[in-house]
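First, the structure itself, so that you have it in front of you.
Note that one protein chain of the assembly has been removed; the remaining protein chains are unaltered in position.
For reference, chains read A and B in written order, and residue numbers begin at 1 within each chain.
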Amino acid sequence: MKIFFGIILILSLLASIITVFLVAPVEETMGVVQKIFYFHVATAWVGFLAFFVVFIGSIGYLIKKSKQWDIVAYSSAGIGVLFTTLCLISGSLWAKPAWGVWWVWDARLISTLVLWFMYVAYLILRFETEGSERSAVFCAILGIIGFLDIPIVFMSVRWWRTVHCDLIVVERTGLTPLMLLALLISVFSFTLLYFYLLMMKYEIEKTKDEIASLKEKLRE
Amino acid sequence: MKPFKDLFILIKKDILNELKTGGALISMLIFSLLVVVIFSFTLELILPKVKLLGAVLIWMTIIFASVIGLNYSFSVEKENAAIKAVMLTPVDRGVIYMGKMLSNLIFILIIELFTVPVFLLFSNYPLMKVIPPLTIILMLGTAGISSVGTILSAISTSTKRRDILLPIILFPIIIPVLIGSIRCTEIIFLGRSLREEAGNWIAMLGAYDILFIVVSFLIFEFVLEEL
Partner (left out) sequence: MRLKRALMATLKAEKIKKYFGQRKVLSNVNLQLENGELYVLFGPNGSGKTTFTLIISSLLKPTEGLVTFENKDIYKQDASYRKKVGLLTHSTFLYENLTGFENLKFYGALYGILDIKRRIDELSLLFEIETRMNESVRNFSRGMKQRLSIIRTLIHNPEVILMDEPYTGLDEIGVQILEGQLSNYRKSGKVIFMTTHNLLRGYGIATRIGILSRGRILFESDKKKIERNELNEIYRRLIRNETF
């Protein structure tokens, strides 16, 4: 099952690399740099998806108080940090050729940065309360509040920075069907990658847990 | 009517505790006055148009002072685990949250009562014109800070490095409050009308306050059990 999943994942990642670099046409104004866009969007999407899973896991934990939900939330947060970090880096790489600077206070970049800070706060809180039920409950609370906050952050940041609408126009109109295909495939493959990583991380944490409980039994 | 009576008893105790010791209130006040004074005169030297920075300055001062107060609010409860005995009384868990939230709100508003006029005087704003709309924004923004601040400070107080943890988990969450309040304050300082230009911001602040007060009210029980 796992191997099967792994194979599909590899195939879809390959497919996305092929479509992005070989099938999709080179964009006129931006040139080859525009290829970053496909991965940038994919990482951003996974970043949000991961936070949604943190949210679901957190609610599940508070209701059921069973460890599995907490492990899902925690694992997803870890992967979320990874992908939002990649998203920020790729955004920055995009910004340099597009606007001539590494960082622009663009609404979506600010929102992603805030999201990144929330994830990091979640992990720091986890680290500070390591190894107790308390840790799981506190993180669940932060996971829920953080997720509910995201739409408000997005909306307010957008109102704050209404300067970069032109970007949306470029993206919307400049996307040929093949580009759209490449985008969809890379989003799909990154989503698969996310779930694969989540599954792996879940298993690792679960095993850690089992080892700990075996140790405890041995001690008794 | 019992919940309201309990709420009153809880807030009264927090205020009494502050009155006895000065607790966090004095520290918060001196801290924020210091920040206001230092920024006002250093910025005056660098750029004469300090007024434009006024909104940012006020809200930065408020959130840092709030962190001091919020950190203190649950350390009192945890000193002898008194919060556990409060949990054993028939008081509803959500009411315990509301009590703390309102106490924090009151304390931060008291700080603003002193700090904001001082700042306005320093920077020569037209007091009479600015104060009425500013009061509304201060209330809305501060309610937002104490709504999530209260539940998150209950969490951070129970960890190892509690003093530094609160800003780390709180600041990303209150970014909408912060930018909304700053934008509204800016509009006021520029002498423009809130009603015409900040309707959506005020709605956003109000919605934020209500959302997080309700959510925290509902989930505070889980935090209490782990304190």
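Worth pointing out:
Note that a residue touches a chain if its C-beta (ideal position, glycine included) is under 8 Å from a C-beta of that chain, and two chains touch if they have at least 3 such contacts.
Keep in mind that this is a model prediction, so the values were computed, not measured.
When the omitted chain is restored, the residue from B:L43, B:V86, B:L170 or B:I219 that touches it is B:V86.
Here the missing chain is touched by one residue of B:K2, B:K129 or B:K160, and it is B:K2. Annotation for subunit B: contacts to the undisplayed chain at residues 2, 6, 9-10, 13, 16-17, 20-21, 23, 76, 79-82, 84-92, 225. Touching residues on subunit A toward the chain that is not drawn are 131-133, 209, 212-213, 215-216, 220.
Basically, only the chains that are shown with their structure count from here on.
Contact residues of subunit B toward subunit A in the complex are 148, 151-152, 155-156, 158-161, 165, 168-169, 171-173, 175-176, 179-180, 183, 200-201, 204, 207-208, 211-212, 215-216, 219, 222-223, 225-226. Looking at the complex, you find that subunit A touches subunit B at residues 62, 114, 117-118, 120-122, 124-125, 128-129, 133-134, 137-138, 140-142, 144-146, 148-149, 152-153, 155-157, 159-160.
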